[in-house]
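The complex appears here minus one protein chain, its other protein chains still in place.
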Amino acid sequence: MPGRNFLFIPGPTTVPRRIQNAMNHEQEDMRAMDLPGFTKPLYEDMKKVFKTENGRVFIFPASGTGGWESAVSNTLNAGDKVLMSSFGHFSHLWVDLCQRWGLEVQCFEEEWGDGVPVEKYAQVLAADKNHEIKAVFATQNETATGVASDIAGVRKALDACDHPAMLFVDGVSSVGSIDFRMDEWGVDICVSGSQKGFMLPTGLGIVCASEKALACREGSTLPKTFFDWNDQIKTNDLGYFPYTPPMNLLRGLRESLNMIFEEGLDNVFARHNRMANAVRAAVSAWGMRPIANDENWYSDTVTAVKVPEGFDGNEVVRHAYNYYNLALSISLTKIAGKAFRIGHLGDMNELMVLTPINGAEMTMKDLGYPIELGSGVAAAQEYLRSTAKPRIQ
Amino acid sequence: MPGRNFLFIPGPTTVPRRIQNAMNHEQEDMRAMDLPGFTKPLYEDMKKVFKTENGRVFIFPASGTGGWESAVSNTLNAGDKVLMSSFGHFSHLWVDLCQRWGLEVQCFEEEWGDGVPVEKYAQVLAADKNHEIKAVFATQNETATGVASDIAGVRKALDACDHPAMLFVDGVSSVGSIDFRMDEWGVDICVSGSQKGFMLPTGLGIVCASEKALACREGSTLPKTFFDWNDQIKTNDLGYFPYTPPMNLLRGLRESLNMIFEEGLDNVFARHNRMANAVRAAVSAWGMRPIANDENWYSDTVTAVKVPEGFDGNEVVRHAYNYYNLALSISLTKIAGKAFRIGHLGDMNELMVLTPINGAEMTMKDLGYPIELGSGVAAAQEYLRSTAKPRIQ
Amino acid sequence: MPGRNFLFIPGPTTVPRRIQNAMNHEQEDMRAMDLPGFTKPLYEDMKKVFKTENGRVFIFPASGTGGWESAVSNTLNAGDKVLMSSFGHFSHLWVDLCQRWGLEVQCFEEEWGDGVPVEKYAQVLAADKNHEIKAVFATQNETATGVASDIAGVRKALDACDHPAMLFVDGVSSVGSIDFRMDEWGVDICVSGSQKGFMLPTGLGIVCASEKALACREGSTLPKTFFDWNDQIKTNDLGYFPYTPPMNLLRGLRESLNMIFEEGLDNVFARHNRMANAVRAAVSAWGMRPIANDENWYSDTVTAVKVPEGFDGNEVVRHAYNYYNLALSISLTKIAGKAFRIGHLGDMNELMVLTPINGAEMTMKDLGYPIELGSGVAAAQEYLRSTAKPRIQ
Partner (left out) sequence: MPGRNFLFIPGPTTVPRRIQNAMNHEQEDMRAMDLPGFTKPLYEDMKKVFKTENGRVFIFPASGTGGWESAVSNTLNAGDKVLMSSFGHFSHLWVDLCQRWGLEVQCFEEEWGDGVPVEKYAQVLAADKNHEIKAVFATQNETATGVASDIAGVRKALDACDHPAMLFVDGVSSVGSIDFRMDEWGVDICVSGSQKGFMLPTGLGIVCASEKALACREGSTLPKTFFDWNDQIKTNDLGYFPYTPPMNLLRGLRESLNMIFEEGLDNVFARHNRMANAVRAAVSAWGMRPIANDENWYSDTVTAVKVPEGFDGNEVVRHAYNYYNLALSISLTKIAGKAFRIGHLGDMNELMVLTPINGAEMTMKDLGYPIELGSGVAAAQEYLRSTAKPRIQ
């Protein structure tokens, strides 16, 4: 079929040509004498993305799910009590993983559309006088609902009662796109992946761990080999790896960091906010709204667009793909059919973000939605043009 | 800068990934014993694009300009009388080339926005009782103004008075995008290039010659080496080339033909017409119109959008590029500033063609044009969605 | 530095351009409605490489180490008794992994250079009247020493005493290069990876499981999420994945299978044997020999070349890399310094395999080895040319 496919799911995201070219690197010897000259600065620079000085980054040939597993199996033990909340497909899966690994999970089941219940967390933590809770989990960006939570708030809740529990954050669809501050927020573990803000193909599970989290290795009893931090530390410190590393993705990650730093990390965040605002302006012009229940929870990387009663959001996704070669994202499990999702993260600019708005608009019209063609687009255009800056001069 | 560039000029056009990959071929020996197995079917298949049985295709490592030069220098001699018309930058340049090569050019200077003056041609030909006119030139698609002319009409004019002059057609921005019929229309030479409908980078000058045109080599006295047909014929017939050929482009051309034949040549034309209609619907919704003076002259590959009095169309191009990373095309020489051009040819689908409409809309709004945001987009959307078909089922 | 790098380590191997291009696929929606049309045939075709009808293939975004972990954690439980043997870095690491996961490992520590001790296995199995041994492990190709073991022999040992233990095979550096017969040899689990015979970059952990192995999921108690077979089965059966799949590698794997099937799987094995024979002819001409203690154990994918007393094989690797841009492979742990390794697997032909022979020859001369320049090359040339066949006619 002629013409390109348009991918606007919340990851994988479009891989820019610079990164594609960087990954087109010839295969290389993972034990080459000059490899540390590449590896060490890469790991050091990764810390900047997490805004950490003393943390340590692990990069596994895996995915975000593998990152979660690595986080849990290296720091917690079976029977450990953890505080979690579930308000979407991915926060739910994280709970599921913790349970499978034998943790004792106290989980708040929140409405899909809400975020981390910071107040409830605060109460539980304050009541946990014996400090039985070993870790508190928070999903910074719930990809299924487009809800961004208040990580700094969770930190405050911990500090308010001097609770020593560690803070685990799922940053898979936020790191590199939405502000994240490892050190300032006192995060102990943040998990991410390659195929979102890092603009790479799927294949890297990325974990950033604080010194406190690292210290937990001592006394860790859950079985692990592939995701074992000790093996990584021993070899990473020399600029190498415990098993064959995915060098092409690492070469791509190097170029990804180059691009992020050239633009400026905070500029990247501001750009994501701007793209998200454009999408939200369109949604609003359609007379619709995000699944996120409060604008404080609006995600800057993905918007789950709530469809009117009587419509099936997932039909929007199928129709857009079938008629307009546009990949939007379906709504899953609890909100299946109640929304369709637009990913607006990664390598993105004005005309790119207008594409899924155009495509969704046509698709909804095709499917009989009560919307006016051009309405969402016009709102997004107005927002984008009124905030645009020249690239060259 | 983050995000991709959008290229909507009337060539070069976007190179699809399939073709890009095909061109990423390792360098090869142009005298390899098995090369004819690649070369011969390629040349044979090229004839299908021109819709010719008995014609012959030449492929030069050059551009359309080189194709023109090849056409003239192999078939005509200094002092030969030719009938031409100029109504845009490219038809003008072709006249200029003929004059530089010593032809005696009779040229109708038409208004920019008009096309080949078939009636005037008919009169001149009818009056040329001695058949002094050796060739009649027609630009099928004037890229500068977005005007498509009536080649079959020129043939009729020749036939009406039994005039033996050859018919030369500039098909640089039409072949592979707008219907062209070498044999049926009795065209003797058609010139094209790689960077338009063939979806390749610039670098190939393509010429299709009829048997009558080929016979002119006998008696040809203009100097030539690089563009000499005899050298090509002698080697091409064996599956080889008179000098080092641009193999990567030829590998890409093979994939281009594969794509065109998979879609079906006439489907390609219909798709281009549909894309063009979408653009024209937007232009009309903006309260504007093409430079082309008559809808019979509307080009399906490029639209030159006439801007209102007091505005500079070329400022649209600069602003779109600077603010939205969108490459539109400036208006040249006689209409400089009076229009901006949108290329809508090559590997193109619904959401792609909406992009320059979105970008032009925002840009014009930025520059104070009296248009309503979303208006052009909505019109294009409506046309596209009402004519869309599913890709998969 | 000018000129290309030459990679002759036993994985990663050189990625052919066809596969590189296939991986240069645009990012895609892992939930696209037409994805199963790609996924299902891919998984089905993978079974052909393992020569299995009823087995099932799992593909993880991981590495061979992850494949091992997946094999163990889905089929065995803590305390399960397993029979293993260690005779090289990788068979040793597999033992280590089993121990970390709580298995009760009975391990024969064999001399490095020997292979799986089939006779000893037979005795232990015959003595295990109560069938306490749940699984027998065999490394088909020990990458560290270049030793290929007799998997069919292990099956015979099991059958000889009607022992019901499962047979686990490490085929990371053999599958797709050395004959492997899942069904015929009654193998229950075979683990492989992408970066060896599959000619892909690192990033896929591949596991093939028999019906018997699959049945072990029932009753499996080791913790797992990322490597959980149940999650894979549930989604793979529909043509999808439990978490974001590494689509680019899967697109590359598709092309890898295309290439393997075009050549013919058994032709691929024969070619590997021929390449290996050439290397061994060179080694012999140098007056040296492989680490492998018996020619029955010679590996067709990697040769560990034993260096004379007083020389450091790893200095050969450093010097070759530093002076000739040639990546050979160092010798590890127990044989560190006693050998250097030449990988001769994957996309390889005559002139490719001569390259590390040339480079090693020059390097050894540089380092004062008592060898004659050209001697190893001449022997390899003679073998290769006397067994060469025309490509074209």
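Chains: A, B and C, in written order; residue numbering restarts at 1 for each.
Definition applied: contacts are C-beta pairs under 8 Å (C-beta built on N, C-alpha and C of every residue); 3 or more make two chains touch, one makes a residue touch a chain.
The structure displayed is predicted, hence computed values, not measured ones.
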- Task: From the listed residues C:Val154, C:Leu222 or C:Met348, report the one that touches the chain absent from this view.
- Result: C:Met348
- Query: Which one touches the absent chain: A:Glu26, A:Asp128 or A:Glu382?
  - Reply: A:Glu26
- Message: Please identify which residue in B:Gln195, B:Asn236 or B:Thr363 touches the non-displayed chain.
- Response: B:Gln195
- For chain A, residues in touch with the removed chain: 17, 20-22, 24-26, 33-34, 392
- Task: Extract the touching residues of chain C with respect to the undisplayed chain.
- Result: 1-4, 6, 14, 16-17, 259, 263, 268, 271, 321-326, 347-352, 354-355, 358-359, 361-362, 365-366, 372-375, 377-379, 381-382, 384-385, 388-393
- Item | Touch list for chain B against the chain that is not drawn | 4-5, 7, 9, 11-15, 20, 24, 26-33, 61-66, 68-69, 73, 78, 96-97, 100-102, 193, 195, 201-203, 222-228, 242-249, 318, 321-322, 327, 329-330
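Quick note on the criterion: only the chains that are shown with their structure count from here on.
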- Task: Averaging each chain's C-alpha atoms to get its centre, pick out the one most distant from chain A.
- Result: B
- Task: Would you mind pulling out the distance in Å between where the CA atoms of chain A average out and where those of chain B do?
- Result: 46
- Taking each chain's centre as the mean position of its Cα atoms, how many Å separate chain B from chain C? 54
- Scan chain A for residues touching two or more other chains and write them down. 4, 14, 321-322
